[in-house]
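To start, I am sharing the structure in question, which I have written as structure tokens.
Only one protein chain is missing; all other protein chains are in place.
Which chain is which? They are A, B and C, in the order written, and residues in each are numbered from 1.
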Amino acid sequence: MAKKKLTLAQKYHIYTRGLDWEPTYVSKKDIYPYAEYEGIKIKDWNKWEDPFRMTVDAYWKFQAEKDRRFYAILDGFIQNQGHLTLSDARYLNSIKLFIQGVTPLEYMAHRGFAFVARHLPGAGPRTAGFFQSMDELRHTQIEVHAGSNFNRYYDGFHSMTHMHDRVWYLSVPKSYFDDAVTAGPFEYITAISFSFEYALTNLLFVPFMSGAAYNGDTPTMTFGFSAQSDESRHMTLGLQVVKFLLEQHEDNVPIIQAWIDKWWWRGYRLTTLVAAMMDYMLPKRVMSWKESFELYIEDQILEGLFRDLEKYGIRPPLHMEQSIKEKEFLSHDVYWILFGFTYAAAFHTWIPTEAEMEWLAEKYPRTFNQYYRPLFEKAKEVKTPLPGGRFYYLGLPQLCQVCQIPMAFCDPDDPKNVVQRHVEYKGEVYHFCSDGCKWIFEREPEKYIQSWLPVHEIYKGNCFAEPPKGPDDVVPQVLRWYNIQTDNFDYFVSEDYKNWKEWHKDMATVVV
Amino acid sequence: MAFGEVKALYKYEFEPRDRAEVFGDDLIVYAYWIDNRFFCSASAWRVPKNMKWKDFVNHISSLYGLDPDYKNVKKWEWYHFDEKFNPQDDKTLVELGLRHKSIVKFKPA
Amino acid sequence: MTAVETKRERFVAVEIQKNEEGWNVLQAILKDNPGAKIDDFPGYYKIKHPEKLLIRRETVEKIMGRPWDTQEFNLVIISYAGNFAEWDDEKILIQWDTHM
Partner (left out) sequence: MATQYEIKQKVIEPKRQAFDYLMKRYGNQPASRYIEATVDIQQRENFHYRPTWRQGVEIFDKNYSELKLTDYYAFLDPRQYYYYTYNATRAKNYEAVEKYFEFCGERGLLENVDESWLKVFNRYFVPFRHLEYAGWILLVGVARFGYGTSLTQCAEFNACDKYGNAQLITRIAFELPEPDGDIFENAKKTWLEDKIWQPLREYVERLLTVQDWGEVLIGQNLALDVFVQPLIHIELDKLANENGVSVFSFFSKYLYDIYKDNMKWTEEFFKVALSDQNYGDANKKFVESKLNQYASAVSKAIDAFADVFNMPKKKGDFKTAKERILNGANEIYARLGLNVKIKN
């Protein structure tokens, strides 16, 4: 009998879901006990369309090739002391934030997709989830290896995983992913594959990484672009998952819509850190946050993606309009937080140079000079006894119960004030930075009343290396617990700056 | 206000991590200077329930005094959450009606 | 504050790494997609088209002068906007489901 001719899709089915079978010695529910409680209804897993057709051997081949290229570039950079050719050591503060904040999330995504690969009852999406789990481990490791070289010469890189578990601003990314991995497998994959990968990672991995290239950091650009090329597969998976769930049963539509609403806002708030990195921390800038937002969110997501989802009865995320309104404020709000609390952070900040302020004013003609330049001007007047002598916010901030960012988001309708919301639940008050975060809380209050809020934890005495000897010893004991060494304070009093000057002092400056 | 329930494989209920009793005789109180974004967000303080109002104001001035405009203000207008209120200097925080995670807001009168 | 400024555009796009292979793929895309526009950024090219982008194996192979597996697109792509409507041995097609 002659072999029949199969299409690529049919062949791929045999390579993947064809391996699956219906168990008879145990019930399927015992193998996949987490598949039903979220209320998602699947009529036929066979309707799943594979977003890409990658077999394991092709995966090994292409991924090994990608990594071969990455490590060749990284080794070249190390051998040539490439860090000396960065635009400026200030640039690295954005990479510190990345390594402390994002890299551990890649790791959590790796374990999260292992959960998907183990617990989704559909063999097709389980397979795609597995490849993503592998990819995310890759991202963790190439980022750690790129960071390792900088760690040898600069502060802020030495304790990323420990800091991620402890330091106040890192509870923002950590709580985001903790939220996703504690959800069921369907919510997880909608949250991460769809809302995060499809809607938001572009902002981080494309314009920001282009900024890395522009500032002379080829390893970061390479891991960024190379990681994002994996994300292209992940985006395809995310879109496929959402469409599949929507097509399976009409009862899934409101569930998915609520997840999109929740995870849009969760992800958007997380991405605000990138806004500050792009507009303030890159000495040479490619694109402003606002421009990136318009391109990647307004054009590609709203005008592109959500037009495609209309036919399923899905509308754009609930609080999208607020994020659009915030686009001219956001990066400034966030940098102003980071600037104020640098005394307790493992990166440096600085007052933008006059040229940088002009760039900001040009990119944000309706907000920067009006609302933010005056803050920096006032900061120049204020003296504090801390290193650098400049203004620091010498207190602890009120944090949003959901996103955990200090409640510092400007109200575009009342730009002299921030948005403040609160609600009472079971006799306790909870505060929020936005209607989006408040809405998320009200939907699942039992989740967010558990939040490990760094400010409250400090006040409970849970964040001291040793009990403070007096009021002046409180912050130092917290910093020791964080393992913040000489990583904090203004850039211009940092060891990074001192070393950078030293390393470049007898180098000829060539102006081209 | 209708609150939702977390879908879970068991009764998903927990004690709030920062509930009032955890702080014993103290309260968390937030302070916010209205119309002034020099302080990026409201501040958070752990203070005794029976702290006198004037001591509280003095306590938070360690932060707000950093703003050169602070010392020029002769009189402040106060709000508890969004309600205007008139705290007397010698009353304690609880006597004034403050509770755990209250926010007091102020601006020059 | 005045109303929020917005000017929206619907397009599909693909971001390609700036290296030899990426440049070849870019040439192939330009050849097969009249009307495609390139934005040049540090480290990458962004190619946009109002409706669709087609990447054909044959065209890439002609430009490269060697066999090219469409899976190798994974090695040059950074990101994209749209939907992989088709990805087989011969071609890759990026477009949205809904055409307007």
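We take it that a contact is a pair of C-beta atoms (placed from the backbone, for glycine too) under 8 Å apart; a residue touches a chain by one contact, two chains touch by 3 or more.
Computed from a prediction, not measured in an experiment: that's the story for all the values here.
S.K.: Which chains here would be touched by the one that got left out?
M.R.: When the entire complex is considered, the left-out chain reaches A, B.
S.K.: Among A:R90, A:R166 or A:R285, choose the residue that contacts the chain missing from this document, as touch is defined above.
M.R.: Answer from the full complex: A:R166 touches the omitted chain.
S.K.: Just to verify: which one of A:A114, A:M357, A:V423 or A:V493 makes contact with the chain not shown?
M.R.: A:A114
S.K.: Considering the whole complex, not just the chains shown, which residues of chain A touch the missing one?
M.R.: 1, 3, 11, 14-15, 18-21, 23-26, 30-31, 33-34, 37, 55-57, 59-61, 63-65, 67-68, 70-71, 81, 84-85, 104, 107-108, 110-111, 114-115, 117-119, 126-127, 130, 133-134, 137-138, 140-142, 144-145, 148, 151-155, 157-162, 164-166, 171, 174-175, 178-179, 181-184, 447-448, 450-452, 457, 483, 495, 499, 503-504, 506-512
S.K.: Please identify, in ascending order, the residues of chain B that touch the omitted chain?
M.R.: Within chain B, the residues that touch the unshown chain are 6-10, 12, 14.
In the analysis below, only the chains that are shown with their structure count from here on.
S.K.: So using the touch definition from the top, which pair is joined by more C-beta contacts, A-B or A-C?
M.R.: A-B is joined by more C-beta pairs in contact.
S.K.: When the centre of a chain is set as the mean of its C-alpha atoms, what distance in Å lies between chain B and chain C?
M.R.: Once rounded, the distance between the two centres reads 54 Å.
S.K.: Measure off the straight-line distance from the CA centroid of chain A to the CA centroid of chain B, and report it in whole Å.
M.R.: Between these chains, centre-to-centre, one finds 30 Å.
S.K.: What's the distance between the Cα centroids of chain A and chain C, rounded to whole Å?
M.R.: Chain centres of chain A and chain C, defined by C-alpha means, are spaced 26 Å apart.
S.K.: Please set out, as single numbers or ranges, the residues of chain A touching at least two other chains.
M.R.: Answer for chain A, listing residues that touch two or more other chains: there are none.
S.K.: Inside the complex, what are the residues of chain C that reach chain A?
M.R.: Listed in rising order, the residues are 1-2, 4, 6-13, 15, 17, 41-44, 71-72, 74-84, 87-89, 96-98, 100.
S.K.: Quick check on the complex: what are the chain A residues that touch chain C?
M.R.: Result: residues 8, 51-54, 58, 62, 65-66, 202, 205-207, 209-214, 221, 225, 228-229, 231-233, 235-236, 239, 286-287, 294, 298-300, 302-305, 307-308, 310-311, 324-325, 327, 366, 412-413, 415 of chain A touch chain C.
S.K.: Please name which positions on chain A make contact with chain B in the complex.
M.R.: Chain A reaches chain B through residues 33-34, 37-39, 184, 333, 336-337, 340, 371, 375, 378-379, 381-382, 384, 391, 393-399, 406-408, 410, 416-418, 420, 422-426, 428-431, 442-447, 449-453, 455-456, 459-460.
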